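Every protein chain except one is present and positioned as in the full complex.
Moving on to subunit A:
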């Protein structure tokens, strides 16, 4: 019986090649699309899952209360916290404080910049790394030891050369001994590294890390397998460090599985994160599959007359309804299986493009049984989903009627078909609306007034002798006229961090609990980045003792009172600063929010970045060469590194860009698949109404009239879809925008453009068939009847 079904299915597919192609191609796009989305979802969901005991590993974020609001800092704990937590909270088996950093590694005549971590030795008890050389027990016990990844080892020492025991010169200062080579980490880990160095080294260079007041470290803990999460978490929450006088800081556990997907916090509570996008994309994938299966349903039921006789004969020969349903579902599953194969080919072709789009290196992984099973499940369920309704519809035909050649197309089937077309276009139009709105929102935020000029602004990490040779570097480069200004800073201009509270001044409101960001900069900083001074004067290179001057941001000045802040004194941790200038507020940290007040201090001893303003008329490549040459001259040990601030600005919108790009792709695909279906349906209608068209033409109807006649029905459906999609799209997008503090007002034009686009595309699709039918010679169509 099954063989019989397969034969019929194949022969039917072959006989109606055009319709089969529309069906299969639509389904294949759907399958490919869903598979790509699920690959992405898998990658996101499996973040960090490669680590053993991943369910026992946590970071310790802190909630700090400022101005009545809890603010969460995921990677800012005091240095001593790790050890103290382990000591006083039962259930914590291991803890480690860590600090991420860039390292210059010199060995074997090679010199490379790599990112790594300063970590406590217990880090290796928390993260069970696979050691290729050396072993975890003693790899970080010696202070001057370093653990590197396999790739890094190969890069420095060459393949198949033992790295263990070799010496690496770190940051052009001291020699470290390789005590371990570990397997590379996969791409989907939150805290990746290429080398690990004992934390003690960082502590020796930075004695302040031992203090309780400095929140800087990322603290990892591992619970004992028998520990109860709730109990331990409560223990951590209740923990108050000995040296803390007030309980305005609360620590808690943040599970490894949530690091990637649930890292947003609102007023101290976990509030989603990328997980929202993961869910969103799963829904999108399901919608795309639905649109594709609707094509199948519609073409199958519309063309049911062709199969009606067969149903009648089979029933007369003793088939019951159930075996007919079985037969038709077999057919739809067969169709989707063929589509699945085509889909696989599409995946192979499109995966590299998709990877480029989402900036990942996903692989199809055919050897993964889960992937095969997943693909098979998608295909099979798509086949059943698409086949179920046509199967019930076709198998319910009355054999007596269909064998007499009675019309089988019932009114209800027509209605359902129309409903399904409307459904497809509702989804498509909502997708188009979303794509537009997301794009507008991203552009809106990106064009937000920053308060400084991010174009042609170069950021160079400070290493080696850059601070020492700052003056000659500056002199040389300014002389070339490719660089207009340069200055040092301890922070990235785009980022938050380096902040604190507890400042006092005369006459101001109590600012004990207002978070202020500190920026230690050299003179020339404001000219370099382009922040405008509103009042007072800039830091001066000629005023020798400008180190006790402060320039504050406008919002800070407002805190100090309505009158001018110039000349007022600010006390910070025992030092006093005189306000000499007020700078305009600028945007950093959360690009959608309002940035904290800032205090600039003229001190570049702790500078970490060198900013350069490249002349806007200069040739960029030449300028870069010039800068690299100059840096090489004054800081020869370190290969020059730089980054443009505008590209790191763009990188801040990674999630949004991804959603933006993908929503465009999916909107396009939804429209394509819907149009494939519409193309098939209109072809069918034209075929069915061939005689009518012939008669009308003989009676004198013009081609235009016939095209109108044939297209109008479909366009009505798209029109209805439009009416449903606009409020639906408004609701969805309004909802999405609520997540952003800085957002666009929804633009109604967007909706009408989206709807008009759908209408035009649908018209083009339908009119192709309509025109074809209308210009056909009526004589042939009448004769064949």
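Everything below uses one rule, namely that a contact is a pair of C-beta atoms (placed from the backbone, for glycine too) under 8 Å apart; a residue touches a chain by one contact, two chains touch by 3 or more; residues count from 1.
Convention: contacts and distances are computed from a predicted model.
> Have a look at "ABC transporter ATP-binding protein", "GntR family transcriptional regulator", "Stage V sporulation protein AC" or "Carboxyltransferase domain-containing protein" and point out the UniProt protein name belonging to the hidden chain.
The record names the chain that does not appear here as "ABC transporter ATP-binding protein".
> Consider the whole complex, including the chain that is not shown, and state which of A:312, A:423, A:451 or A:581 touches that chain.
That would be A:312, which touches the missing chain.
> Please identify which residue in A:403, A:478, A:672 or A:757 touches the non-displayed chain.
Residue touching the chain left out of view: A:403.
> Can you name the residues of subunit A that touch the chain not displayed here?
Within subunit A, the residues that touch the unshown chain are 1, 4, 7-8, 11-12, 15, 309-310, 312-323, 398-400, 403-404.
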